[in-house]
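One protein chain omitted, others in place.
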Amino acid sequence: MQVRMENLTKHFGTTRAVQDFTVTLNDGELVCLLGPSGCGKSTVLNMLSGIVPVTSGKIFFDDEDVTRLPPEQRGIGLVFQNYALYPHMTVMGNITFPLEIQKIPPREREERAREMAELVHMGHLLGRKPKQLSGGQQQRVAIARALVKNPRLLLLDEPLSNLDARLRLEMREEIRRIQQETRVTTIFVTHDQEEAMSISDHIVLMKDGYLQQHAGPQELYNQPANQFVADFLGNPPINNFEGVVRKGRFVCANGDGLTLPGFDKVPQGVPVHLSVRAESFTVEETPHESHMACRVDSVYQMGKEEMAILSFGGQPFRAYIASDYGLKAGDTVHLGLKNRGVFVFDLKTGERYL
Amino acid sequence: MQGAVTQPKPIRRAGPRRVVVHIVLFFIIGMIALGLGIFGRKTLEGQTARMEQDVLVTALLDGSAAAVKGALAPAGSDNALTRAVDQGLSSRKRLLRDSITRQVAEQADNAAIAAMAVDTLTEGVLGRNLDEDQKLALQTTAQDARDTLVTDLAAQADSLERGVTLSQVRLNLQVTQQYYPLMYYYAPLLAFGAFLLVLAAALLVAYLRSDLEKRARLGERLEPMDYLLPFFVGVALFTLYPIVRVVIMSFQERYKLEGTYAGWGFGNYEYVINGVPGTTNYFLQGLGNTILFVLYTVPLTTVLAVIIAYLLNQKLRFSALFQTTYFLPMVTSITAVGLVWRWIFNRNFGVLNAILGFFGVNPIDWLHASQNSMAVLVIFGVWSSLPFTIILLLSGLQNIDETYYTVARVDGARALRIFRRITVPLLAPTISLVLIINSISAFKVFTEVKVLFGGYPGPVLNMYTMVYYIYDMMYEHRELGRAAAAAIILFLFILVFTMLQRYIQHRWKYD
Partner (left out) sequence: MTTQSKLGNNNYLLRQTLARALRYILLTIGMVIMVFPFYWMISSAFKTAPEMNIFPPTMAPRDWLNFGNFKIAFEKAPFARYFLNSIIVMAGSVTVTTLTTILAAFAFSRLEFPGREIIFSLLLSMMMVPFEMLVITNYQTMVKVGLNDSLYALILPFISSIFYTYILRNFFQSIPGGLYWSARVDGCTNWKYLWKVMVPIARPSLVTIILLNALASWNSFMWPLLIIKSDLNRTLPFGLYTFTTEVGANNELLMAASSVVVLPMILLFLFARKQIVRGVARGGIKG
């Protein structure tokens, strides 16, 4: 089912939680609403589910305007951050409850519940009560309960936040698998970019209530729409060098600089960030105008690579360097930049120039 | 460098000082307690002589009266004669008591006293308004019998157990006597004093044998005691001691307020459970009434409270107003409120009958018709236990996570289904808690009865409750032993319910 949001806005009193949000999500996709705390992603989710009324704008499920519909009439499945499993019912009871509400006869209920339980690999624990289950198991049951009534849309609110690191890895792959098998349009909210990057078909990145970029993970990573997107994705965070481009050369405050072919397309004399991903540096033998002369501050061994902290233009930055080069603190090294992972953003507006 | 060491010193010094203070205090208080105890015992012993004298006096007085009466108006005599003899005896009794007392104090010979007593009494009888023939007859009988009477009486007095034990004296003291508390409680005082002195001595020994370090540590170990002392004094005197005492008392048959009792056994329990044959067994009535009261009030209160708490649990305007009015009865004295209800229930002028009259119902005699008594009590009981119950249930409702409702709502559940399948089951632990607490509270119903029925257990003594029975036994009859037995039985009922509560709370933990 296609989900289309047009100019969605939500105000809580004077607080603007979501502003002019327009996005179309395709049928059968796993989409992530990503962003820092307070960016409005949960609010969008709540508007999609109908729990929170919309201030202005429209929501369409396929071609149906559901903006004013109450939650129970939208055909959605909801999984909360705390799973909200009914503690006094068994796993079976929890999963069959939505069907019970729809007055489906007991035998059919049980059948469908078993199916669902098998899908989430909980078929053998149907008689347990929630307090006897682990965090990951509880989440599976919550998902099964949401899916058992064949919803058009599955919404998950920070599903992995309550799990420990190892479980998180396992469960996010589970979510992906379940989504693939059922082909239900699924939207989940998270603040963890790694999570979003690893399993989503598309990511919707938000900040302060505004949509920043909507694209696939790779595109977001390789072609960030603005400074914020570039900063938000990637581990370690992208390196930002402050400086100005004059006559096609990028210069820092202390005089260090470099020249690259694309720089003449950048507005000259405007303060900018030269943003380079840690893995986008190459080690060069000789100095060159397209190379950066940097001093090594410290080096961390990480197996086949080293992460070095270096300085350029008076600003420290991180780079992944192959161990072969044997860099030591205090060395001076010349680094070139690859084609990928290098951007120029306006210092003030974050607008992308290159 | 040197300056850094001064910090820890203050704590160290406080330790030994504390020990010394304790030793001194224990010693002083111990001495005082011991002194008071000894003084009490001495005074008691002083009373012994007096008591022995009292016993003798009573024996002589009663004995002489019985003897004279037996001689002059033996069993089977006509009523006029008996009455005359009685009157004659009683006219001299007070005077006689005084003279006997005086003579006993002067250590007079028993025979002499006996003689004097018999003569005085005979004189009193003969001085009555009788016709000459009767008088003559009596005079003759008296003269004939005199010597035998005197000898018998004297022998009786002589063979009397002269020794009175200290505990007998103690139990027969008058509460109003000087130094009564010291005399009655001399034994605990002595024990307490001795205990403290031993403690002081032990502390002293420990103190003298240890160095500064150990003294400080000793002081530290003593510290918790200082904080606990006031609390424990209260608990020991007014909770622990009574618990033990009441249990023991229940087996001391016919234990009275004064402290006397007939012996050990189950007599109290038998009396309480069986009652006096031929009369209403008020304890069983109380038991029945109490159980009925619990069975009527508690479920009713709970159901109403669940509904009200559910209604109050939404975001409402005027919630402060609602809260205030619903919780009002909780803070007001049952006595005052009971009196209003008494007025409301009034048959002739009460507003309840007025309202019922509005619906065409005839005035009901709530307070004086025995079949309505339970209804009156239950109505009042429900009304006054609602606030507390609502508060607890409201709290329980608010502890139910909102998200459960949201999830159910999203799945399309309507209010009734949510209430039935989610709210009530999740509220079940609180409901069971409320049931237990209210039941325990209802078992203790007393003030309500006293106030609603004007100081009597019901219009025709039909509304006894267990606590009312205990109160009755204690206050009206001064039969503490029987009250204790009843109290123990009450406690057993409450105990069962408390255990039940713990068990249920344990079983129904969802998290």
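Chains here go by letter, A and B, matching the order in which they are written, and residues are numbered from 1 within each.
By our rule, contacts are C-beta pairs under 8 Å (C-beta built on N, C-alpha and C of every residue); 3 or more make two chains touch, one makes a residue touch a chain.
Note that this is a predicted model, so its numbers are computed, not measured.
Residues touching the missing chain, restricted to subunit B, are 7-8, 10-11, 14, 175, 180-181, 184-185, 221, 223-225, 227-228, 230-235, 237-243, 245-246, 249, 257, 259, 307-308, 311-312, 314, 316, 320-337, 339-341, 343-344, 346, 348-351, 353-354, 357-358, 383, 386-388, 391-392, 394-395, 415, 430, 433, 437, 440, 444, 446-447, 450-451, 454-455, 467, 470-471, 474-475, 480, 483-484, 487-488, 490-491, 494-495, 498 (touch as defined at the top).
Going forward, only the chains that are shown with their structure count from here on.
Per-chain CA centroids place subunit A at a distance of 73 Å from subunit B. Against subunit B, the residues of subunit A that register as touching in their complex are 49-51, 71-73, 76-78, 80, 82, 84, 86-88, 97-98, 100-102, 129, 131, 145, 149.
Residues 401, 403-404, 406-413, 417, 421-422, 425-426, 428, 510-511 of subunit B touch subunit A in their complex.
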